[in-house]
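Starting off with a structure, shown below.
We show some of the complex, not the whole, and keep each chain where it was.
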Amino acid sequence: MCINRRAPYGTIYALEGLEVVLMGAAFEQDISVVYLDDGVYQLKKGQDTTDSSIKNFSPTYRALASYGVEKLYVETESMEDRGLSEHDLIVPVKMISGAELTELMEQQDVILNY
Amino acid sequence: MLHTVNKSPYEKGSLDTCLRLAKQGSTILLIEDAVYAAITGSSLESKIRQASKQYEFCVLGPDLKARGLDEAKLIDSIRVVDYGGFVDLAVSHDRVQSWL
Amino acid sequence: MKFGIIVSAGPYTHQASDTAYQFSKAVLERGHEILRIFFYHDGVNNGTRLTTPPQDDRHITNRWSELAAKHELDLVVCVAAAQRRGIVDVGEAKRHGKDANNIAPGFRISGLGQLIEVGIQADRVITFGD
């Protein structure tokens, strides 16, 4: 399981965290990816970096399914705090509560954090 | 004085410290991950609306756009500037304080 | 108006060095002057010529080097911060017995006095960092 807690662009963790997920998929690992706290902003629709000349990596999230990464979880509370709903996200995800996330974390072999 | 804040208000306390210490009438420019503070519908909206009675808030447009934040959803008192506008703000205020 | 700019975060890891670059470009486009760009803390890592970012991404170090060449900017890497982080020019390599150097074109290594000096001489000092 990879837990993403940071916003994109302000720091590189979102991008380099995504690279780990893709590599895990290449190794045919059954990967769950969780977006939590500011990490939920990684999936925000409409990212456009033309005026800041940073690489826009958000299209890659849409490609995750084709790499076999299908377990994307977003914590409801983090979304609500930030005024976001599922319609704001670039890919379909499973919305889970913090309580459900707690249980999900207990079932993992390895947890990586960014 | 021009104050800049570049950290997400959900992750770090920099914006709170800025709001505690910036003199009334100062300008606060939100850049990088701090632009998330400028959006309506969040749990921070009322805090920012309250603070905007005392401060002039600006937000860096390219950073909003990179993060997929719609200008139509900005808290209405917040003005969008580009990098040139950022420079103009630095020129028109006698000092810049960066809250990292 | 005369600007002093401080960059205190490393390239790619934090957006601060991107913002510093875009701000610097805008300062020059507005007809103002940049007295010096001072790289401190992890900001010194902007000054290595050994980076090879992905081809579809911006090359942060080359971008600084080109801006400096075009506008004769003074890009100063703090020596104390650079020693801790392994940014080395020919003189530093010799002094510390290193077999290689990695400083990028347009950057020079100097002391913290260069930061104090720009604080005295500039009309505005602005920090970009983590």
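By letter and in written order, the chains are A, B and C; residue numbering begins at 1 in each of them.
Just so we're on the same page, a residue touches a chain if its C-beta (ideal position, glycine included) is under 8 Å from a C-beta of that chain, and two chains touch if they have at least 3 such contacts.
Keep in mind it's a predicted model, so treat the numbers as computed, not measured.
J.: Using the labels shown, what formula gives the copy number of every chain type across the whole complex?
T.: Stoichiometry (whole structure file, shown labels): A x2, B x2, C x2.
One rule holds in what follows: only the chains that are shown with their structure count from here on.
J.: Between chain pairs B-C and A-B, which one is joined by a greater number of C-beta pairs in contact?
T.: Top pair by contacting C-beta pairs is A-B.
J.: Between subunit A and subunit C, what is the separation of their C-alpha centroids in Å?
T.: The answer is 33 Å.
J.: Hey, how far is the Cα centre of subunit A from the one of subunit B, in Å?
T.: 26
J.: Check each residue of subunit C and list the ones that touch at least two other chains.
T.: In subunit C, residues 15, 22 touch at least two other chains, as defined above.
J.: Can you list the residues of subunit A that touch 2 or more other chains?
T.: If we look for residues of subunit A contacting two or more partner chains, we find 9-11, 52, 54.
J.: Okay, in this complex, where on subunit C does subunit B touch?
T.: Touch residues, subunit C against subunit B: 1, 3, 8, 15-16, 19, 22-23, 25-27, 29-30, 32, 124-130.
J.: Flag every residue of subunit A that touches subunit C in the complex, lowest number first.
T.: Touch list, subunit A to subunit C: 9-12, 52-55.
J.: Which bits of subunit A are touching subunit B when the two form their complex?
T.: Touching subunit B: residues 6-11, 37-38, 41, 44-52, 54, 56, 58, 80-83 of subunit A.
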